[in-house]
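Below is one structure, written out as structure tokens; comments come after it.
With one protein chain removed, the remaining protein chains of the complex are shown where they sit.
Lettered A and B in written order, each chain numbered from 1.
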Amino acid sequence: MFEVRFHGRGGQGAVMAAQALASAAFQEGNYAVAFPYFGAERRGAPVMAFTRVDKDKIFSKTLIYEPDYIVVLDDKLTGLVDVADGLKDDGMAIINSNAKPEDIELGKSVKCATVDATTVALETLGQPITNSAILGAFAKATGLVSIDSIVAGIMDIFGSRIGEKLAAKNANAAKVAYERTSVGTCKGTMTYEKGGKWLPDYKELPLGLATRPMKTPEGLVGPGSFVDNKTGSWKTFAPVHDPDKCIMCRMCWFYCPDGAIKEVGEGDAKTLEFHLEYCKGCGICANECPKDAIKMER
Amino acid sequence: MDRHQGGETIGITIKTLPEEELFTSGHTACGGCGAPIVVRAAMKILGPNTVTYFPACCLLVFGGTYPHNAFKVPYLHVLFENSAICAAGIKQALNKQGKEDVNVVAFAGDGGTGDIGFQALSGAAERNEDILYICYDNEAYMNTGIQRSGSTPFGAWTTTTPAGTKIGGKELFKKDIPKIMMAHNVPYVATASVGHPADMLRKIEKAKNMKGFRYLQIFAPCPTGWRMDTAKTVEVAKKAVNSGMWTLFEMVDGVITLSVKPKMEPVDDYLKMQGRFRHLTDEQIKIIQGWAYKKNEMDLKFVEAFSEDKKE
Partner (left out) sequence: MVKRVVTGNYAAAFAAMLARVDVIAAYPITPQTFIVEHLSEFVNDGLLDSAFMRCESEHSAMSACVAASATGVRTYTATASQGLALMHEVLFIAGSAHLPVVMPVVNRTVAGPIGIWAEHNDTMPQRDTGWMQVYVEDNQEVMDMTIQAFKIAEDKRVLLPIMVCLDAFILSHTVEPVDFPDQDKVDKFLPPYRPDHAVLDPKDPMIIGSFSPPEYIQEVRYQTDETMRNALEVVEEVNAEWAKEFGRDYGGLIEEYKTEGADAILITLGTVTSTARDIVDEYRAAGKKVGLVKLRFFRPYPTEAIRKVASKCKAIGVYDRAVSFSAGGPSWIEARNALYGYTIPVINVLAGLGGRDVTEPDIRLMFDKVLEAAEKGEAENEIVWIGTRGVKP
């Protein structure tokens, strides 16, 4: 039996990757299951998916807490989520990154494979969608499934969702990534804020969850407490503001769905502050600015 | 008989909109979502003396997942299809407590409004319950993963109107919920769009200051469900109005005025921006163009028939 946990963001296709891996393992005569972390995450939010493979029928219906492998579709997640949490000491991390395995920092030092799946995807698909390429890296790094089976798994799962032609492109992405994967050992130097979840017992929990604003050791809860949720890590592009061009018309401030733009200062000194810790990088501000005073940059 | 009082505005604009956020950052809507633009602005106008209601919809989930919440004002969710009546129940209870000055607002999606929630909506409107009802229209059931609603336009791809080899997208036309609400003869019915902020702010402020049942339907693109660039949310909303795919008007005590005269630009540009229309055939685009012309023609007649000078 081996267990894999995928880390990605809503919209990156972590679930499809987990399913394609299951299909690949199945085609090699194994029993395999794949499932999402059942959530209601929107596009961009960190998500998880799981694959479990064994020779015999799998009965376990629990989430995976101590995976043998973790697969990370977006290396920015490694600074945010303790992706190696529970990863077995002899396990391995497979990460989409243009860095060498030795330069990757996780919560623990483990065997690590990297591939620049984003570049592979841009070359093969024309889009930065990495869920197929990363499976090629998985095959190469672990040797647990052949690249041919990965191709078959992608054709099976992707094919039924996005059609034969696009699936074939994705299969190709996996093959290219297979060739470009390097394996080494990552650093275990990353530390994570142990924020922890507020988990009061049933007596402390407000009756029926009717909740007033409260400060807990784990942060704010109740009305207005979402300010603690820093959504800025979702972005790929960030707005860069040019105050010289800006006429302080407030259009960007008004349109920003995330309230990430604040007006500061008085009179002539008035300017804008971009709170990148919330900005999701949608680009609306740049698109709507009448003076072209905002540029989106990677 | 005029059923409303109030409706005075001090003319809140983007320049004068308060800085304070009653709907905070940190919410989990997809990047570029149109709905939080509506909600953030509306909460700034409504102010802290407000109680809010939310049905099941994207906004319920991205606005708060226990124990966290983006709203700083009282917040209630009960179910999917009872927004109008729940808001009405809150209002009646507040009145009983002598808190008549509190604004009660329901924010709901197009599905929760015009489909499953329509019975409660119609009932509350008929009884002229003293609430503000804001429907953010993203033209599908987004929360459950992009299924068609009555508000989904002709031709649009959704997961339940897929672009198949035999049938390409939705075969039926968008339900005109605002007109149905007008037929309820409530004090205020208006449409707005995130692409026309000045008009939207004016309407929200006006509705806030009126009494009786007030209905606002605000066009709020969903880049995820419409399969489009997140930066284009506002742009696409503007194009919808300019091409006549979405009309801005308001009805105050039976008098209808057009807020923005549609330029009737060809619909092509609007459709091309969105992946949900990628599969359309020329034939289908023609049908949509025809629909926009016909709708525009009817709207103009409608406005004419219910104009100020036709009022006795």
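Definition applied: a residue touches a chain if its C-beta (ideal position, glycine included) is under 8 Å from a C-beta of that chain, and two chains touch if they have at least 3 such contacts.
What you are looking at is a predicted structure, and each value in this text was computed from that prediction instead of being measured.
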Remark   = Absent chain's touching partners (shown only) are A, B
Ask   = Any idea which of A:46, A:107, A:159 or A:223 touches the chain not displayed?
value = A:223
Contact with the hidden chain (one of B:50, B:138 or B:243) = B:50
Options B:8, B:126 or B:269, residue touching the unrepresented chain = B:126
Ask   = For chain A, which residues touch the unseen chain?
value = 39-40, 197, 199-202, 205-213, 222-224
Request  = Pick out the residues on chain B that sit against the missing chain.
outcome  = 48-51, 53, 60-61, 64-67, 69, 71-79, 81-82, 85-90, 92-97, 99, 102, 119-120, 122-124, 126-127
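We take it that only the chains that are shown with their structure count from here on.
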Inquiry  = Need the CA-centroid distance for the pair chain A / chain B, whole Å please.
reply    = 32
Note = In the complex, the residues of chain A that touch chain B are 10-11, 40-45, 198, 209, 211, 213, 220-231, 234-235, 249-251, 253-255, 257-260, 262-263, 275, 278, 280-284, 286-288, 296
Remark   = Per the touch rule, the chain B residues reaching chain A in their complex are 14-15, 17, 19, 21, 23-37, 40-41, 58, 61-75, 143, 194, 197, 223-224, 229-235
